[in-house]
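Here you go, one structure.
What you see is the complex with one protein chain gone and the rest in place.
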Amino acid sequence: MFRYVFTRVVTSLALLVLGSILVFCLMRVIPGDPTITKLGGSIREVDEATLAEIRGDLGLDKSLPEQYLEWVGGVVRGDFGSSYFSQFSVTTLITQRFGATLLLAIMAMLIGALIAVPASIAGAIWPNRPLEAALSGFAAVGIAIPTFVIGICLIIVLGVELEWLPTQGYVSFQSDPLGSIRSTLLPAITLGIGVAAATMRILRPSLIDVGSASFVRTATGKGLRRRHVVVRHELPNAAIPAITAAGIIVAHLVGGAVIVEYVFARPGLGTLLVDSVYQRDYGVLQTLVLVAVAAFIATSLVVDVILGLIDPRLRTKAVT
Amino acid sequence: MTNLTATRTGVVLTVSDLVVEIAVPRRPPIRPVRGVSFEVSQGQRLGIVGESGSGKSLTALSLMRLLPPRARIAGGEVLLRGSDLARLSERRMARVRGGRLSMIYQDPMSSLNPLQPIGRQVGEAIVAHESVGRREARDRTVEVLRDVGLPQPERRFDDYPHQFSGGMRQRVMIAMAICTNPDVLIADEPTTALDVTTQARIMELLGRIVEERRMGVILITHDLGLASSFCEDIHVMYGGRIVESGPAPAVLNTPVHPYSEALLESICRLDRDVHRPIAAISGQPPLPHQLPSGCPFHPRCAYAQDVCVEVPPPPIPVDGRVTECHFPLEEARP
Partner (left out) sequence: MSTAASAAPTEGIERARGDSAPRRLLRRPAAAVAGLVIAILVAVTVGAPVFAPYEPTTLDFLNLFTPPSREHLFGTDELGRDLFTRVLYGGRTSMIVAFTATLIAMAIGVVWGFASALREGWIGEILMRVADTMMAMPVILLGLVLVAAFGASTASMIVILGLLFAPATARIARSALIGELRSEYYLAALSVGASRARIVARELLPNTTPVLLARATLVMAEVIFVEASLSFVGLGVQPPDTSWGTLLQQGYANLYRSYAYPIFPGLVILVAVLALNTLGDNVQKVLDPSRS
C-alpha cells in the first residue's frame, strides 16, 4: 500500500511541474501585450521609454526561461506576483475569495452525493419501470440543462417568489457559519443538481453492469436478500468506475462553479476568473489556472488512494 | 473415480412438468423449457446433458428461482421436501436458496466478489441461514474450506479471490454451497472453465462430498464423458424437453432416442478408425423461438416420419428407461 501511494505522489508532483510549464507557456504565447492592457487598452501614443519601463516592472524583458524560474521561485515562496490591474498581490486576491468557492464546492458535492447515491441504490433494489424512468429522466435533464438555467429557476422559485433563501452575495464562514451556509445553499443546490446528474449517469449503468455480474448471482444464490446484495456486493464494485470518474465529475463542478458564482454574485474564485479574463489580467489568470491544475492533480491522487483502499486487486498481486 | 454405489433412501426433489417462459417485446413469448419432469433422491447423482439451447441451464436456474428478468416459471411444480418452490414468495425462497438448495456455477473466475476476502463470503452463507456468532461462523468456514481441500484454510481465510487459481476458486464456491448442508446441490457446468487435470480433481471432490453428506447432486453438462464417469442417472435434453432418461450405462452405451444415438456417434474415440469422418449431426439445434412442430428433433432425424412432424411424442418406457420418440426401437424404424 505504501509503495502504491508513494509512486502516485511522485507522479503527481511530476505532473504538477509539467502543468506549470504548460500554463506558463500558454500565458506567454497568447497574443495581446499585457503592457498595453495595463495602460488601459489602446493607447498608442505612449513613448517607448515608458513602455520599456513598465515592461521592466512586470519583468517582461527577461528571457522566457528566466521569467519561468522567477515565477516558480515566487510560487514556492508563496508569492504569486501581483495582479496586473489592481494593487493587490495575486495571493491576497485569491485568499480573499478562496473560502467562498471552497464552501460552495463542498456543499455542492455533498448535495450531489446525497441525491445521487440513494437514488441509484433505490433504482437497483426496486427495478420497476416508473422509478427507472424518473431516475433516467432526472439524470438526462440534469446534465442537459445549463447550470445557469437551474440557477435562474431556483432564484425565481425559492428566492423571489417564496423568499426562503438569499439569492446574492456571501457571508464569510468565519464571521457567521450558519448565515454563510444559508447564503451558499441556493448556489450549492444549483451546482449539486448537475453533480448529482453526472454522478448518476455513471453510477447507474455501473450498478446495472455489476447487477448482471456472476458474483451477484452467487450472492443471491446464497439466499441473501436483495437489499443486502445491492449494498454489500453491488455497490462497492459499482462505485469503482464512479470513483475513477470522479475527475470528470470534479471537472463539471469547477466549470459549473464559475457560472454559478456569476449568477449568484458570489465573490469567489470563479468571478475572479471571469473578471481577470475581461481585463486580460494575466497575472491573476496564470495563477488561477495553476491552482486549478494543482486541484486536479490533487483530486486524482486522492481518487487513486481511495481506490487503492477499496480494491484489493490494486494492492496485491494476482495468482493465475 | 470413486465407485458409483447409490446410497439413496428417499426422494427429496420432485420436478413435474416445469415450463419456463421468456417474454419478448412485441412478439409471442418463447418457451425454452417445455414440460420437464424428474426426481432427485438423497445421495443420488443425476446428470442433465444437452447442447447449448437445450434448456438445461434455464432448468437449473428455475429450480433456484434465479431466472433473468424477463423469464418466469409458467407452469409445473418444484417440490422440495413438500414445498413448491415455484410458488414461494421471494422472502421464503431466499431462505431455501443456499440453505436447503444450493448451486455452483461455471465461471469460478468471476463468481466471487473481488472486493471481499473469501472467508467472509463463505461465512456469509452460514450466517444467512443459521443464527451463529461470528466466531462460530469463522470456525465452521475454516472447517468446510479444509474439507474441500483448500490448503492452510486459517491463513487463506483473509485472502481475496484474485489470489487463488481457478481450481481453488471453484473449491471455495463448493465450500460456499455445501456449508449449510443442503439437500440438493446443483452443479452447472462446474468444470468447463478448468483444465482437464483440475477438472478431474474437482469432480472427485464433488463425488466424495456427495457421498459423505448424502446430498443429491444435479450435474448440468454438455460433456458426455464427464456425465458418464460421474452420474448414476442421465436425462438428455433437447429443444426444451427431456428426450431420454435412465441409468447412465444404459443411456450412454445403448441409447434408444435418435438424438442420443447421434450424440454418441459424434464423439471422437480413440478406439475408432482415425480416417473415419466425424459423424456430426447435420443441422443446428433449434432456437427457442423457432421450435419445430411435433418432435423437436425431426428436422435432423434420420428416421423421421410424418407423425413425427405433426405429433409431439409422449414419454414412453422402453428398455428400462423413458424416452420421447415415436420410433425408439430398431425394429420399428424404416
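By letter and in written order, the chains are A and B; residue numbering begins at 1 in each of them.
Here, a residue touches a chain if its C-beta (ideal position, glycine included) is under 8 Å from a C-beta of that chain, and two chains touch if they have at least 3 such contacts.
Computed from a prediction, not measured in an experiment: that's the story for all the values here.
**Q** Of the residues A:5, A:102 or A:143, which one touches the chain left out of the display?
**A** A:143
**Q** Looking at A:112, A:192 or A:211, which residue reaches the missing chain?
**A** A:211
**Q** Which listed residue (A:251, A:305 or A:319) would be found touching the missing chain in the intact complex?
**A** A:251
**Q** Please identify, in ascending order, the residues of chain A that touch the omitted chain?
**A** 18-19, 22, 26, 30-32, 127, 132, 140-141, 143-149, 152-153, 155-156, 160, 205, 208-209, 211-212, 216, 247, 251-252, 254-256, 258-259, 262-263, 273-274, 276-278, 280, 282, 285, 289, 292-293, 296
FYI, only the chains that are shown with their structure count from here on.
**Q** From the mean C-alpha coordinate of chain A to that of chain B, what's the distance rounded to whole Å?
**A** 53
**Q** Under the stated contact criterion, what part of chain A meets chain B in this complex?
**A** Those in contact with chain B are residues 127, 213-215, 217-226, 233, 236-237, 310-313, 316-320.
**Q** Can you check the complex and tell me which residues of chain B touch chain A?
**A** Within the complex, chain B contacts chain A at residues 64, 66, 69, 90-91, 94-99, 102-103, 105, 107, 110-116, 124-125, 128-129, 160, 162-165, 173, 176.
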